[in-house]
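Structure provided below as C-alpha cells; questions to follow.
Removed from the display is one protein chain of the complex; every other protein chain stays in position.
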Amino acid sequence: MLETVILIVFAMIGLSLILNLWRLLIGPSVPDRILALDTMYINSIALIILYGMNMGTGLYFEAALLIAMLGFVSTVAVCKYLLRGDIIE
Amino acid sequence: MIEWIISILLLIGGTFVLIGSIGLVKMPDFFMRLHGPTKATTLGMASLLTAAMIFFSTTQDGLSLKEILISIFLLLTAPISAYMMIKSAIHHKLDSIERTKGKDKIEDDV
Partner (left out) sequence: MRLDTRFKWLPTPIRSLLLFVVWLLLNNSVSTGHIVLAIILAIVIPLATNPFRTKQPLVLKPMLALRHLMLVLYDIVTANLEVAILILGPTKKLTPGFVKVPLDLTHSMPITILASTVSLTPGTVSAEVYPWRECFTEGEKPEQRFLLIHVLNLTDEEALINTIKQRYEAPLKEIFQC
C-alpha cells in the first residue's frame, strides 16, 4: 500500500511544482518570481525525500539538507539585492 | 499499522504542499500570495519529514532522527525569507488589491 501512497504524493508534489513554475513564468513582479523559486526549492526537498523513501535508502538526506540551506541563502541574497542593489555592503 | 501512520502523514503533507502552491497561483496580489507558501508548505514539509523519519526508523536498523533537522531548519527560516520578500515588495511599492484595508499604514523606507 505504501508504494501506491508514495506514487500519489509524488503526483501531488509534481503538480504543485508545475503550479509554482506557472507562477514563476507569469508572475507580474520580481518578488513574485522569488517567492515561486523559494517554494520550488522546498518542494524539491520533498521530492528528494520521497525518492529516497521509494528507493529505501537514506542516502538522499544530505542532498535535501544542502538544498534547504542553499535555497534559504539564495532567497535572502536575491531579496537583499532587490532591497539595496548590493548583497554584501 | 505503522504503514498506515506513514501513509496518512504522507498524504497530509502532500495535500498541504499542494494547497500552498494553489494559494500561490490563485491569490490576486503578492501580499496574499505570500501566505500560502510560508504557512501551508512549512507544515506540509514537517508532516512529510515526520513520515520519512518513521519510515527510516522502522525499515532500517537503528533510530533515524536526522530528518527532524530539516524540519527545524525550514521552520526557522520560513519566516525570515517571508520577511525579506515582503520587505523587498514594500520597497518596490507593489500594488495590493483595492479592498485591502489600512494601506496608509505603510511608511516609506529609507
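Annotations
Order as written gives the chain letters A and B; numbering starts at 1 within each chain.
Heads up, the rule we're going with is that contacts are C-beta pairs under 8 Å (C-beta built on N, C-alpha and C of every residue); 3 or more make two chains touch, one makes a residue touch a chain.
Computed from a prediction, not measured in an experiment: that's the story for all the values here.
Within the full complex, the chain left out of the display is in contact with B. Where chain B meets the omitted chain, the residues involved are 16, 19-20, 22-23, 26-29, 31-32, 34-36, 38-40, 42-43, 62, 64-66, 68-69, 75-76, 78-80, 82-83, 86-87, 90, 96-97, 99-103, 105-107, 109.
As a convention for this text, only the chains that are shown with their structure count from here on.
With each centre defined as the average position of its C-alpha atoms, the distance from chain A to chain B rounds to 11 Å.
If you check the complex, the residues on chain A that touch chain B are 1-2, 5-6, 8-9, 12-13, 15-17, 19-20, 22-23, 29-32, 34-36, 38-39, 42-43, 45-46, 49-50, 52-53, 56, 58, 61, 64-65, 68-69, 72, 75-76, 79-80, 82-83.
Of all the residues in chain B, the ones that touch chain A in their complex are 3, 6-7, 10-11, 13-15, 17-18, 20-22, 24-25, 30, 33-34, 37, 41-42, 44-45, 48-49, 51-52, 55-56, 59-60, 64, 66-67, 69-70, 73-74, 77, 80-81, 84-85, 87-89, 91-92, 94.
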